[in-house]
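The structure under discussion appears below in the form of structure tokens.
Shown here is a partial selection of chains from the complex, left in place.
In order of appearance the chains are A, B, C and D, and numbering begins at 1 in each one.
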């Protein structure tokens, strides 16, 4: 990442970060920062809210209004912030455990409300912070400390969940596809309403080692080899798509946004009850 | 243009993960004592891929004055 | 509008909160606190405030903290089961020092218990419900009027000490309607958050002996970090044992060492006598009636009623209990504040407890009877 | 100091809680002190309902009704449940539709066609609660008619002022019609 951006958007005194060598949390965080920079947002008006997990530690490194909350609850805190002060751009950084396991309820309700938050979920397919237990997105039959004989849980497709729950912007990219990821986050932030961007990432330490995924670089290449762009995917058979993640924009629609609706209601009251 | 850029390594931040080494198209980087090292500055084509891929902001191109 | 109004306890909380500057309510309905949410939904839009019903109590507590960080005075209300769920985030507010107010309108527990019946069973939970060391302020009103007053003080203390403050009501007061004249309180002081000045050197968790640093709202140019991890004065996480010790000492100390500023209590006939009754919330009113009753029987009883039950007004209690032969703690639970009183009362003074936990409110008679009996048996 | 305890009992939907509130508010308008409370059945899903009011000219320490001076009931279940609590020299007002069991009691029981008046005279059964208030006021003089009317009009939905005023009057009339037969009592 360019040093001007690091200089401008990071709390340099906090670096180097706590992440393991080769962990792609830094890469996804950089994509968020580039997206913010591309959009030319005022740092003072950006608020980053995160939960608990390796990925969620990102908030501490970033020089915005930052809030590192409790496990799974980042979106609920963020809802309070956005609703209380709509002029803030509120971005939520979360992990697959934080958002899809313990935080699932807040996630689906934020989707449903279509409140104007941008949620970036770093999906490393494992609980990194606690040392490698399986998460709702650990692929079936993969191993984790709590799945010593292979994981039997079905894979949770969080993009599909977001759509089912009513989100209005849903996209997926990876730590390999840095430019695409940056672009999708940018679009998510610009989108009025609830945006969800899943960033497939890599945990070489706990997921990678146990599942023999090779070096950090190997894991990035794996992401390249196991993803298909949505445009291409539409031309492929289910068989061809088997074992691949589709990346790109899944949904981008306009719907009434929660905070605006509330303000409209107040406006109405002012007119009708005065 | 390429000429007036310089590869900078922040050793303190580098964790020696080897990602930049692996992705460098001209294989001009290596890991030594758990840190990245530029083997041959002249061979570097200043493509910026290491900067793009380094998760720890420990390597980047800087414009020379 | 008439100066004196019939007002429900839950309504008084809302009126008090609005008077204190409430601008944000997030909640999840639960009997017998629901009217607080309902009235906030109705009234906040007219005072420039906002109401949101969240998906559960955990989210409500989270949203309240988030809103408070943007500079709004924020609150939530709940009852037992919801109060249990909020505990994790109450602890977050404690360590992150985010002002906010939580009303717990108690009902009979444990668990779902008797959802519409009165109780005072969350006394100890309000002090110790979240994990880890912390201190907290808990206020318990005895009347509708006091619910109004206490709510304003809850916001004031919360802002002053940057801490969650709990209003521990019971169903009796929450649902009671009483004549209240708000004029009485029109000059009450409202404490506002101070805005820090220096953006460059702002330390949101500056170490101030027995005090707190000003809290900048998000979005005003102070870019700082808030975390539930042990943190430095700048808010960034650390594992330095010295910092941890100082932080936790300060968190606990800012409340324990300012007890004199925080405690509130009422006393009646505490010049001395046969028995000192210690009670709070609605139960204290049954005690007051019982005292009249006892007087007729020749038993001189006094009443010590903590309004702030945590921190407990131990200094004052130590001054007055020696003037009585016995002490009784009267509560609608199996005995909770009793433990604190029993701890404070040293020496030979007998500390008894009178408890009711069947889902019904005390009658003055049964309290008086138990006290009379204790004198009969000459305990 | 004189204090009167009143309990209103009926079934959910009869609006007796609102009646209790109005009664308490009328007392406040009269310059008195009053408190009002109600029972919330945990299973209050349209079940029975109970409202209590205490009116006094001084501070009301104990806020709940222990032994009502007056019990007004619009449903049999409420009558049979609460009658035993009424003070020795108290009074029970019962809707005429309720068939009272034969029994001895020192408590005065008096019946009025409250529900029927609401239904047939006013034409809206939902004003039975206001008719009840009229009966209560005329009978006991607990609150002034002025204050009661103000209190009623403060609380009822806009557009229903007229029929509620009428309901109040019909309540007064029920008592007046009975004339001297009725045991009148100056409560405070």
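Here, contacts are C-beta pairs under 8 Å (C-beta built on N, C-alpha and C of every residue); 3 or more make two chains touch, one makes a residue touch a chain.
Note that the coordinates shown come from a computational prediction; the quantities given were computed from them, not determined experimentally.
The assembly described by this file has a subunit formula of A x2, B x2, C x2, D x2.
Everything below uses one rule, namely that only the chains that are shown with their structure count from here on.
Averaged Cα coordinates give chain A a centre that lies 28 Å from the centre of chain B. Work out the mean CA point of chain B and of chain D, and you get 87 Å between them. Shown for chain C are the residues that touch two or more other chains, of which there are none.
Counting partner chains per residue, chain A shows two or more touched chains at no residue at all. Every residue of chain D that touches chain C in the complex is listed here, in rising order: 21, 24-25, 28-29, 33-42, 44, 60-64, 66. On chain A, the positions that touch chain C within their shared complex are 11, 14, 43-45, 47, 49, 52, 59-60, 63-70, 73, 76-81, 83-85, 87-88, 105-106, 109, 262, 265-266, 269, 273.
Residue ranges of chain C in contact with chain A, taken from their complex: 23-24, 26, 45-46, 50, 52, 54-56, 58-60, 62-72, 74, 88-89, 92, 217-229, 236-237.
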